[in-house]
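Written below as structure tokens is the structure these notes are about.
Our next item is chain A:
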Amino acid sequence: MTEDNKLPATDRRDFLKTIMLGSAALGGAATGLMGKINVATGDIGVSQARAADARVKMAFVQFAPHTVSTAWSAGIAEVLATQQIVDYQALDGQGKLEVQVSLMDQLISDGTQVIFLQPVDSVGVAPSIAKAKRAGISVITLNIDATEPHAAHVEMNHYFGAMDIAKAMGDAMGGKGEVAILNAPPGIIIRDQRTNGFVDGLKMHHPDIKVVADQVADWDRKKAQDVLTTILAANPNLGGVYGVNDSMAMGAMDVAKEKGLKLVIFGNDGEKAALEAIEAGDMTGTQYTDVFQQGRLAAAVATVIATGMVPAGAFGAQGHLLMPYVIATKDTVGSIQPSQRW
Partner candidate 1 sequence: MADTPIIKAIGLTKVYGNLPALSDANLTVMPGEVRALIGSNGAGKSTLIKILTGAVSPTLGRVQLNGETAPLGDPSEMIRRGVACIYQHSNLAPAMSVLDNMFLGRQRAYRFGLLDRRRQRKEALALLEKHAIDLDLDATVANLPTVKQKEVEIMKALALDARAILMDEPTGWLAASEVAKLHATIRALKGRGVGIVYISHMLDEIFAVCDTMTIMRDGKVIAESAVADIDRPRVVALMVGEKLARESAQATHQKRQPRGTGEVRLSAKNLTKRGVFRDISFDLHAGEIFCITGLIGSKRTELIRTFFGSDRFDSGTLEVEGKSVAFRGPTQAIAHGIGFVPEDRHREGLMLDMSMTENLAMATLNRFHRAGLISLRKMVEAGKRSIANLSIQPPDGKRPVRLLSGGNQQKVLVGKWLNLGPRIIILDEPTVGVDVGAKAEIYAILRAERDRGAAVLVVSSDLEEVMTVADRIGVMAAGRLKAVHDADKTGMDEIVREIGGDA
Partner candidate 2 sequence: MNIRPATFALIVFFAAILAFFCIFAPRFATPSTFENLMAGFSFVAILAIGQSFPILTRGIDLSIGAIVAVVGMVTFDLSLIFHLPGYIILPIALLVGTLAGAINGLLIVYLRLQPFIATLATLATYRGLVYAISGRQLVPGLSTTPISDKWITGLENYYDVGGWLGLSKLIGMPWFPLSFFVMLGLFALFQIILLGTRFGRDVHTVGGNFEAARLAGINTGRIIIAAYAISGFCAGVAALLLVARLTTSTEALGFGMELTAIAAAVIGGVSLAGGVGSVFGPALGAFFLGVVLLGLTQMGISQYVQQIITGAILLAAVGYDRLLVLRRQRRVTANISQVAADG
């Protein structure tokens, strides 16, 4: 068993290294791309020759309609709307792998050119992505990567973001104490990236803080309340909670309020409700990413690919676009503009 455990762990390190390299190269390119789009929207997009004869289909296969997915879709739609000839639709994966795979199949046969995908499972969508690639369709994953390489992956910068969360959390706790992680279900790479980032971050900045619990709360606020209540029963001295998304962090916040506990609570993503909770002092902080911007970036990549002028191959084996982020705490949350809140 130990052998088995080690092997994937080293794989992951290597994997993360490529992300770092990729981000160094592509982060800049992405920002440049965005700037161009913002300045001269119509210039980048589909060439006039293609525009004359065909409309371009793009679709977003969501995990399920949720604050993050909805904000992405809004960002994507905003950019694609300017392209005049793009037909864009958002589809509901109903949180079911089978449904996503079936939707992918349909989009592939439907002549869709770019598929935005937020996978329910990183392995389960791999055969569908392979199939899409064979059909010459570009797949851009959002936040949750897939094990099959594809055109591009646009993420909130899970690993480094989580490291910074660990640092900020440790500072708030005075460098010692016990923390718990409310985690995503297994089978999703984001879970590993955020957990590893957090654990590595603690090791690097605050080696005296111990992770005493790491339990699955299904991304869900209600579930997080139940899970944390159980964790608290076993660890009454708990000083901090890291929710791998904001919903779970807010679940922890509910429990802390109800029991009158002073807990350092960090979330991840930075949705509107979480930012408000931070302003109110109920939650300590979160990793904020402008998700609208993330959607716009993905759409920009899609547009570039669809022109045919920049082939998907130009992104390397797989483009990893890491979004800039802010660790939002009571001190910094005010700098996030209302228009950037989702």
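Here is the rule we go by: contacts are C-beta pairs under 8 Å (C-beta built on N, C-alpha and C of every residue); 3 or more make two chains touch, one makes a residue touch a chain; residues count from 1.
How were these candidates chosen? In short, all candidates are chains of the complex that A comes from, given by their letters.
Keep in mind it's a predicted model, so treat the numbers as computed, not measured.
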{"item": "Chain A: touching candidate in this complex (1 or 2)", "value": "2"}
{"item": "Chain A residues touching candidate 2 - in the complex, by the definition given at the top", "value": "1, 4-5, 7-9, 89, 91-92, 95-98, 101-103, 105-106, 108-111, 120-124, 126-127, 147, 185-189, 192, 216"}
